[in-house]
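Note that one protein chain is taken out, while the other chains of the complex remain in position.
So, chain A:
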Amino acid sequence: MNDMSRPPVAAPPKISAEDVVSFCDFFYKKTGISMDASRRYFIDRRLEERMAANDCKTFREYLALVKFQPGGGEMQALINEMTVNETYFFREDYQFQCLTRHMLDEIADRRGNNRAPIRIWSVPCSTGEEPYTIAISILENWGRANDFDIEILASDIDSRVLGRAQEGIYEARALHRVPTKVRDTYFRKLDNDRWQVIDDLRESVDFSLVNVCNPTQMARMRGIDVIFCRNLLIYFDDLSRRRAAEHFYEALNPGGFVALGHSESMSRISNIFNPRKFPEAIVHQRPVS
């Protein structure tokens, strides 16, 4: 059979260099995530998949769908494809020690007789390992937990990971950093390979879809005492980082704390927070007055 007689094979939709630039620009404005040409292969593949899924012949057609589709379903699907969701239980656990040994006591002392709830926000929370770690750390290690109402909020821009976080089902190997006693207290075994966070704990975490670059969504988050924002700002450029820092400032109560990932440095982003050096970690505090 010669080439001419082959049935035509649908060529993958073509995405040009300019298309990628305009896509990155659009995606950055929506999410704060700055992607450069070094991730071209990754970007192209995801875009091609989404274009095929929507039967779009040209990139322009697809971009129009993403931008103007009522309800924004395709935008959400695209975000879910493009995010890096890696996370694990007790990641950088010195920060949780810092929380239960120092930050919470300081917040509780400042409350005095005011028994307003203490609010902790894990953003981004990805598949839930971080907020559950926070909850477990408090229950296990903070002696005054019973004296306060504690609310744990957890948010991400990716709706798919939020669903998984709420479900709270993890493979056995995802729990390798979790001590056996803790595992047996806060998880129940589903089968040989999977464990689920117990209902009480799952129901105590409030999961919500939040894009930290969206001012309207961020304006809903107020009265927070501690924000864990770890391994997000590395994907942002300087301007989005500054903006995120400003949103966090407003979301926090005076004296509230932000904890960033170990490779993220607030001093390079903004000077609106005061660095607080605790034995376990440096965190960033909104000035008390």
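Just so it is clear, contacts are C-beta pairs under 8 Å (C-beta built on N, C-alpha and C of every residue); 3 or more make two chains touch, one makes a residue touch a chain; residues count from 1.
Operating definition for what follows: contacts and distances are computed from a predicted model.
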Choosing from "ABC transporter permease", "Quaternary amine transport ATP-binding protein", "ChrR family anti-sigma-E factor" or "HEAT repeat protein", the absent chain's UniProt record names it "HEAT repeat protein"
Contact with the hidden chain, among A:Lys30, A:Arg119, A:Arg183 or A:Arg230, goes to A:Arg119
Per the whole complex, from A:Asp25, A:Glu61, A:Glu86 or A:Asp149 the residue touching the absent chain is A:Asp149
Of A:Cys56, A:Leu201 or A:Leu232, the residue touching the omitted chain is A:Leu201
On chain A, the omitted chain is touched by residues 117, 119, 135, 138-139, 145-146, 148-153, 200-201, 203-206, 208, 215-216, 219-224, 237-239, 242-243, 246, 249-250, 270-272
